[in-house]
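With one protein chain withheld, the remaining protein chains of the complex are depicted in position.
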Amino acid sequence: MATISVKNLSFSYPTEDGQKPLTLTNLSATFPSGGFSLLTGPSGSGKSTLMKIISGLYPKFGGLVTAGEVRLGDQKISEIPEQDRGQLVAMMFQNPNQQFAMDTVERELIFALENQCVPPAEMMPRVDRALDYVEISQLRHRQLNSLSGGEKQKVALAVIIAMKADTILLDEPFASVDPIARQLLLSKLAKLQHDEHKTILISDHDLEDYDQYIDHLFVLNGTGDSLKLLDKDAAERKMANFKRQDTSKQYLSLPAQTDHSIIEAHDLNLTAGTSTLLNQPNVSFFQHHITLLTGANGTGKSTLLLAISKLHPYQGTLLLNQKEIAKIRNKQLLQEVVLVFQDADQQFLNVTVTEELALSLKNSHTPEYFEKRLPDFLKQLQLADLQDHVVYTLSGGQKKKLQILEMLIMATPVMLFDEPFTGLDFSSLQTVMAIMKQVAQDCQQTMVIVSHQLFGLDALVDYHVKLENKHLQYVEGLA
Amino acid sequence: MMKYSNAWHLRDIILLTLIAIFFGVIYWVVGPVYNILTVALTPVGLGPAANDILMGVWVMAGPLAGYLFKKIGSATLGEFLGAVVEMFLGGQWGASTMISGVVQGIASELGFAFTGYKRYDWFSLNLSVLTTTIVTFGWDMIRNGYAQYHVGLLIALFVIRLVSTWIFAGVLVKAIVKLLDRTHLMETRTR
Partner (left out) sequence: MNPSLKFLLAVLIALEISFTSVWTVNLALALMGLVIILFSRPKLKRLVLLFFVPLIPAIALAVAILLQSNAGMHFALVLFTRIYAYVFVGSAATLTTSISDLVMSLEQNAHVPSKFAYGFLGAFNLLPKIVSEVNIIRAAGNMRGQALHFWSPQLYFKAILASLDWSENLAEAITSHGFSEGAPRTYFKQIRVRWWDWLILFGSLAALQFVLFGLHLQ
């Protein structure tokens, strides 16, 4: 058992010209021993950075502690030898795909125990117990690559349990985890806290479902210079506020009989690894309309968008303008349909903001329309002064805005958006939605938007389709 | 100037292997081009020329790794890891792939070694292109029986290989490195 104490901590990612802008500035907080703490804050505030400093991964893997320290109990984290650290603190990462060295579940657990120099005879009992604890004994010999996001995170927790880590850190662990797996993981964490007095710290920008588990709520502000523990009342208010996004009373219409479908699915079947995500007799997306697609994490929304872009295989029929998508050539298809990726970095092809915009303008379906409006759009999005900037080093919000703009410029008939609003502050969100609406109307586009963030969307979208129980259904309510 | 250490850390090794695999996967895309070229040239006895025409593509990983990591042995290690990956994917050359990997790796490494691992510029890259062409050609004289060809063909194949290597392992690698250098991500992210 150990208290995590952060004392006057400042942290920087030095730039290439030797400057040291602070990502975290003079933070202090104490995460109580044996407690279940939740660390929240807007995306880009530095939650992940703080978690990695606490786990001892930073500054080894990046950045620089410019002031202050982090202690685990009475030891400075930087002074704990790497090979002893595993028993004190372990981490579950945001991206479930890049956290295993080995090929199968069992081998990964054994790998971690070998690293801790556990005698071989003691390994199997520990592996058995850990898999049993997380209820994944049946996954034991499975290839990690064949598991779903939720299953991978269960394996990650099993590794932490097998390692007997005293403090468990989880960095936005549920981003691609389905609701059932999420509930199981949370209840297992609570059990670890109660039965074995583990200290648990989760970072998440999403507060849903946490209220029955957590003891302490910490808030990191958007600029990374204030880290506060909320008192009980304030915490309850914050949790309650998060639930009511004030979208519950907003209603949309259902598609009309006269609507013309542009994307159609018949007996569509989508799978991830060995599990079925979607099993859909019939559904359409309608031309010249903006449709919102919602559903819990890990249920297959992104996979559907990937399938429409021919980046994920499907069974059954999936038509674009009455043509089978699997049979359309990539180049031709992607001139009709573009996918705005969840990860903005995947969209960029060049180095600077100017080059990115120039490429889109060069190949746009309607270059004149955008040439006229581009300066204004850039100003509205506060990108005008960043033209020579390297796109990969922009802030999360700036990346998102640039990405959406450069894809809008392409003016393709169909646009698919995967979580386009993550990391946008309130005013940017308003601007982005207004521009999307304007372009969609002027260029007669069809849009499908996957989004968790629902605030203000009633002004943008026409229809709402929900993905639940492997099934898509149009609904009237926004929430 | 950044200081480059010669020690390999876990992260460097993963990065180098990932790059090698990416190249392996991209070569996979090129595979059919090689087969078509070979089939087309075989009736006139020039099938092996396909190998020389595409040689630059196979040997890109070496100079790129040398340029990116600026460590002793990085070009060799890059090519060798690429070859191991290729062999496990079931490449066309089987067990000799690993030997070729080492040969190609040392070949491109020589270019950097001759400049004492001090220069990482257009000159050392060109030197690496030259050493790669000469050494790999020597290996093919033995392995693929090039030594038996008439002198005219031999010279032609050498020139084709030199041009191919210069275009891919020289010009293209330079273009890739230039894009990367402009982002400054190699300096800020890996050290």
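For reference, chains read A and B in written order, and residue numbers begin at 1 within each chain.
The rule is short, and it goes like this: a residue touches a chain if its C-beta (ideal position, glycine included) is under 8 Å from a C-beta of that chain, and two chains touch if they have at least 3 such contacts.
Worth saying up front: this structure is predicted, and the values here are computed from it rather than measured.
Though it is not drawn, the left-out chain touches A, B in the full complex. Although one chain is not displayed, its contacts with chain B can still be listed: residues 8-15, 17-19, 21-23, 25-27, 29-30, 33, 35, 38-39, 41-48, 50-51, 57, 60, 64, 68, 81, 84-85, 87-88, 90, 92-99, 142-145, 148-150, 153, 167-168, 172, 175-176, 178-180, 183, 185-186, 189-190.
Within the entire complex, the positions of chain A that touch the omitted partner chain are 52, 55, 57, 60-62, 81-83, 85-86, 90-91, 93, 95, 97-103, 107-108, 110-120, 123, 144-145, 159, 163, 309-311, 330-331, 334-335, 338-339, 341, 345-350, 359-360, 362-363, 392, 406-407, 410, 412.
Just so it is clear, only the chains that are shown with their structure count from here on.
Between the Cα centres of chain A and chain B there is a gap of 37 Å. Those residues of chain B lying in contact with chain A across their complex are 11, 179, 182-185, 187-189. Against chain B, in their complex, chain A makes its touches with residues 13-16, 61-62, 350-352, 390, 392-393.
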